[in-house]
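One protein chain omitted, others in place.
Labels for the chains are A and B, by order of writing; each one numbers its residues from 1.
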Amino acid sequence: MSTYYASLLAESGILLLGALSVYIILATGQLSLGNGAFMGIGAYLSSYLTVALNVPLTLALVISAIAAGIIGAIVAFPALRLKGIYLAMATVGFGEMVRSFFLNFDAMGGSGGYRGMQHISVGYVWLWAGGVLIAVMLLERSRVWLEMQAVHDDETAAGLIGLNTTVTKIVAFGVGAAVAAISGGLFAHHNVYIEPANFGFDRSIEFVLAVILGGSTVGPGSLVGSLLLVFLPEFLRPIADWRLAAFGTLLIVVLLVRRQGILDRSLIRTLTFRRAAA
Amino acid sequence: MLIQQLVNGLTLGAVYTLLALSFSLVMGILGILNLAIAELFMIGGYLGFTLIQAGFPLPVAVLGGMTGAAMIAIVIEKIGYQPLRDAPLVTPMLSTLGFSIILQNVATNIWGSDPAQLPDEYFGKQYTLGPVNIGEMQLIVLIATVVLVALVAFIVQKTPMGRALRAVAENREVARILGVSADRLTMLAFILSGSLAGVAGVLIALHYGTITPYLGVEIGLKAIAVMVIGGTRQIWGALVAGPLIGIAEVLTVAYGGSQVRDFVVYGFMILILLLRPQGLLGGARSDQGQRV
Partner (left out) sequence: MSNALLQLTGVTKTFGGIHALSGMVCEVPEGKIVGVIGPNGAGKTTLFNTITGAYRADAGEVKLKGVDVTQWPSYRIVREGIARTFQNIRLFGSMTVWEHLLVAQPHSESAWRRLLPISWANPAAQERAEEVMTFFGLTELRDRPAKSLPYGIQRKVEMARAVTARPKLLLLDEPVAGMNHDEAEEIRELMIRLRDTGLTILLIEHDMNFVMRLCDYLYVLDFGVLIAEGKPEDVRTNPVVLDAYLGKDN
């Protein structure tokens, strides 16, 4: 595979993880527009571990994920009392605060960025991306996921069938943050250079775009969305300057015409049924 | 020195106030966050810029920016909000996000992503009042803000149209029963907020003498913070919080370094969301009070 396509593939794997991070949190009815911040935390922390402390990459990723997960859970706690748009605004604010923090964090380069990471292969990226995707798909068939859905559909009713909605929401936030951190760590080591601008509002929006376009009710939807966002511009070469506008338009069209996104449960059933019949 | 900072802060605050007001008009009446307002602000600025560079006088530039922004706002309302008005509030918000992405791309393609500069002679005179230097444009911004806010307040509080807007804000269903056309008023809210954003964009672009396609995101996100801090449903909130944050930001830059200012502004916003979600000027927590 040419290096160009390999790097596109890696990019989509990294985006897949970011999209999944939003998806997991969205499954409990919380829209986070600040996951770029958790990606940044994962990127900076894992880079520091591998570059300054010579920690092996896989371990560094795990540590960063756990750290981000804890931060995510802590952030989620006060966020519990915010709903819908107010929560979204708070996550935007959080994202900006983290970006601002890294801009001032001169120990790791500040606005000048940080480098020195070892380059990783696209294969390694997809080991993580594919692994997390499979884990999410398994999780979607579990009791825990049903509980998350219940909280998403009707938080009050969920509480009244005995679900501790607080714990559900916080854990989802933490896990989402952890997944975003892995995305960040992989990004850092694939790009071998990171700077705060990589992890701002634009990045958070990119994640949300991938989920909403690809399919916001099923895990593989994030896969569709990330492949779409990375590879569609290849087919749109002639209008390359307008690819962002194209995605903006796609977002509006999806919301108007097929709100759940491209992939949903019934489409999956149709596709798999056909395959079984053939 | 301090007073100079205060004046600069007030000017920045005026921008925030106008933009926060735009956000707040839609948020108060419809409950949604129209993210595209930030880009209407930016495009208004570019339109005004272009007109000034083509030799037209200031009022024409302001009118041009305002009209352009208002027209785009109409399109957004018809395509992005109307069909989705019964969906959970996050959905139309995401739709406005889509428009926001499109608008930024369009601006980048038309005007380029490098900052556009206005030659010095447009900056106008500098007036000196005691220890303070204040530019002509700065003065215009401040005065225009006061006038616009007063205008909006008058429209909302004293005119039948304003009363209808408030009725829809309180209760869409009841308003409809009383014969108020919610759809037409929604369009009105969009036009009003779009126009305001457009004018704000022209003023700010001319004040700073420079503009980029990213102006919307930079200032827009902070204007959202200002809206939250002042109280999302209060006009007066934007009026108070705008200068407050503007001054806080300028002082932070002067005494703390420019990189920390975002941290301070958003930190404050989050604090308000957690401790006093109705904003500084909001009423009691359980009392919704006046929405617009």
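Everything that follows uses one rule, which is that a contact is a pair of C-beta atoms (placed from the backbone, for glycine too) under 8 Å apart; a residue touches a chain by one contact, two chains touch by 3 or more.
Just so we're clear, the structure is a prediction, and the values are computed from it rather than from any experiment.
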Q. In the intact complex, which of the presented chains make contact with the chain not displayed?
A. A
Q | Contact with the hidden chain (one of A:45, A:90, A:150 or A:229) | A | A:150
(Q) Using the document's contact rule, name the residues of chain A that touch the chain not shown here. (A) 138-139, 141-144, 146-147, 149-150, 152-154, 156-165, 217
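Assume only the chains that are shown with their structure count from here on.
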Q. What whole-number Å value describes the gap between the mean CA coordinates of chain A and chain B?
A. 30
Q) Touching chain B in the complex: which residues of chain A? A) 31, 78, 81-82, 84-86, 88-90, 92-94, 96-97, 99-101, 103-104, 110-111, 201, 205, 208, 212, 241-245, 247-252, 255-256, 259
Q) Across the complex, what residues on chain B touch chain A? A) 27, 31-33, 79-80, 83-84, 87-91, 93-95, 97-102, 104-106, 108-109, 217, 221, 224-225, 228, 257, 259-263, 266-267, 269-270, 273-274, 277
